[in-house]
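Removed from the display is one protein chain of the complex; every other protein chain stays in position.
Our next item is chain A:
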Amino acid sequence: MTNLPDKLNRRSFLKVSALAGGGMMLSFAWLAGCKPKAPETLGLPKEWFRLNGFIKIGENGLVTILSPNPEGGQNIKTAFPMLVAEELDADWKNVRVEQAPLDTDNFTRQFIGGSQAIRTGWKALRTAGATARNLLIQAAAQTWGVSAAEISTEPGFLLHSPTGKKGHFGEFASLAATMPVPEEVQLKEISDFRIIGHSQKNVETHNIVTGKPLFGIDYKKEGMVYAMIIHPPAHGLRLKSFDDSSARSMPGILDIFQIKSHQDEYERTFFDTTSFTDLVAVVGKSTWEVMNAKKAVAAEWEPFSTYEESRDWGQRKELRTIPGGLESQEQQLQKMDEAAKNPRTVRKDGNPEAAFASAAKVIERTYRGPFLAHNCMEPMNFFAHVHDGKAECAGPLQKPELTEQALSTRLGLPIENIHIDMTRLGGGYGRRSYAHWLIEAAVISQKVNAPVKLTYNREDDMTGGIYRPMYQATYRAGLDENNNLVAFQVNAGGLVEPPLYADRFPAGAVANYLAEDWTVASNVTVGSFRAPRSNFIAAAEQSFLDEVAEAAGKDPIEFRLELLQKAKESPVGERNDYDPERFARLLEQLKTKSNWGQASTGVSRGVAAYFCHNSYAAQVVDLKVESAQVQVDKVTQVVDCGLLVNPDAAKNLCEGAVVDGIGTAMFGELRFENGAPVQKNFDGYRMIRMKEAPKVIETHFVESQEDPTGLGEPAYPPVFAALANALYQATGKRLYEQPFLKQLSNS
């Protein structure tokens, strides 16, 4: 049985009410439902215990489930309702899913990021579904005059076997609305699942393939005008002045003016990053007319000097130095080399200095990764209508509840007067966590006193900053005369944050271990990017381990398994963040599924494995290199994300991670020259295309009854290294620099 939170909190956890047109509505706080203790003892904010989800059961038997999280391709809009419907024992055919608006009073964790939605919603959403089922059973028991204990359910129906009575959910929904909420409910056994663990189609696919207006960029409203912004062409520059005399008179142009996305005195919080705060806004009657006028505005830019920016990171405040200057890649690389000489020690086990000094063999390698642009296919955009002391907004964003606060401050409006509707996201990957464009749209709307849709063109988007940071990591490994790994060191940093995870594998498996990091300041802005930090450090670490295994004369999988055995039997340190047994089981399964050790002739193979976002993923890449063309024939991957909720959708995400990872590793780069991004659109920034994608991707999941964990990110980081290791087998060249294609063509 799952006990609902104690009485005091139970009142705020679940609430049943009648629907105006007949039927019932169960509202629930899904985060609260999974907390074993009262909020006071856990020290959690009170808001977490407010209602934040609902199940509506109409008299016609249709079940509507509200999905509170934004949808950007991670398929949460299908997966969340599956959890509820399972325990409710609803007929999935009769379930409808609605997207909730942003509502910080009633919802929590309404965002995409960190692959945590299913993990945190797992128990609570099921409990809510089971509670609704219990209420229906009570209603049927009363109607039929029988004991509730004798009533069972089958999808969409209530049954009383002794009398043969049967009725659909809708018949009892209105009465169920008057029943007392139970103190505890029984959750199903995994073996009884009919929906969870069985592939359900994406609830939105039909709308996508027929071109329905699902995305923010499709949003329209009566009287709406179109806006675009002009930002500096280089990082390190700011707006000095602009001449709009010819642009103003162009057809369809309504206004051109300067805006400020944040006031100078505003203290920024986590996701308030902007590259350019002073912008020129162009407003007109159609996108094309605005695009043309934008080109006719003559703006003058000036370099800014070094300044300090105060950031409120929630638990701590930071005064960050933003240096002036127009940066180029060579300088940035030099600065990283300099900073790497003065690192900070993050973790130290044993005596690494002595162990390296007495090692029989020492291997040292340095890896680099460039800035990356997110390149969501839907360019940044947002709709805003600020009027009568209110702001009505709609569009795609990942962290609506965090943006709402910033918008309230900027507009000087109370937070309850701000409404944000969440549209589908045409990709997020971290970029839509930084919603400065929402604030820009609202500021423009306030100025022109009309509903406004702001759209970035591809160049505005790609050159606008908030990139995956530029990273560098130097690894050292010491082997003794028997080829045992006796010392390991990682020194990692970046512009403007380090990629280090000091407590991840192989930490815990090596007696003498040193992890160091460093940071280089820059005026290039950075932000979260699919599997932040892991997206670089996994490639570096897993490529390095391949090289160390080779130097030790060991098979790369066996070498990792030996280390995992050590971490299991005699772990070094207490903060190791992975489970060596689960990790080893993953690799064992990969060996079997990929027929490791039995590659066909002419095929080169590479392997890598990584743990992040609470899930494990490992891949074997099979490829050929013929006349300098890389063809990936097959990727075999094994993923352990606990129990699978929606298997085919999970497979789709992991396939996408492989394609995305291979493309980014081979081609992805955003390079700076004099402060300006060299790549400005898809003619310069190479994206993976169908020809370059693997011919076959085989995805296997470790069978597991563990609670489900993250999936949007974990399969992405290791494939970079599996590719690098396979390319080494094919070409004899170890790859240290991303993008790999560049290093392959240079050497």
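Here is the rule we go by: contacts are C-beta pairs under 8 Å (C-beta built on N, C-alpha and C of every residue); 3 or more make two chains touch, one makes a residue touch a chain; residues count from 1.
Following the convention adopted for this analysis, contacts and distances are computed from a predicted model.
Per the UniProt record, the absent chain's protein name among "RNA polymerase subunit sigma-24", "Aspartyl/glutamyl-tRNA(Asn/Gln) amidotransferase subunit C", "Heme exporter protein B" or "(2Fe-2S)-binding protein" is "(2Fe-2S)-binding protein".
Although one chain is not drawn, the whole complex shows that of A:A20, A:A149 or A:V209 it is A:V209 that touches it. Residue A:G663 is the one among A:G325, A:P571 or A:G663 that touches the chain missing from this view.
The residue from A:K295, A:R575 or A:R689 that touches the chain not shown here is A:R689. Residue A:G72 is the one among A:G58, A:G72 or A:G465 that touches the chain missing from this view.
Where chain A meets the missing chain, the touching residues are 72-75, 199, 201-202, 204-206, 208-215, 217-218, 220, 226, 251, 286-289, 291, 375-379, 424-429, 455, 457-458, 648-649, 652-653, 655-660, 663, 681-683, 687-691, 693-697.
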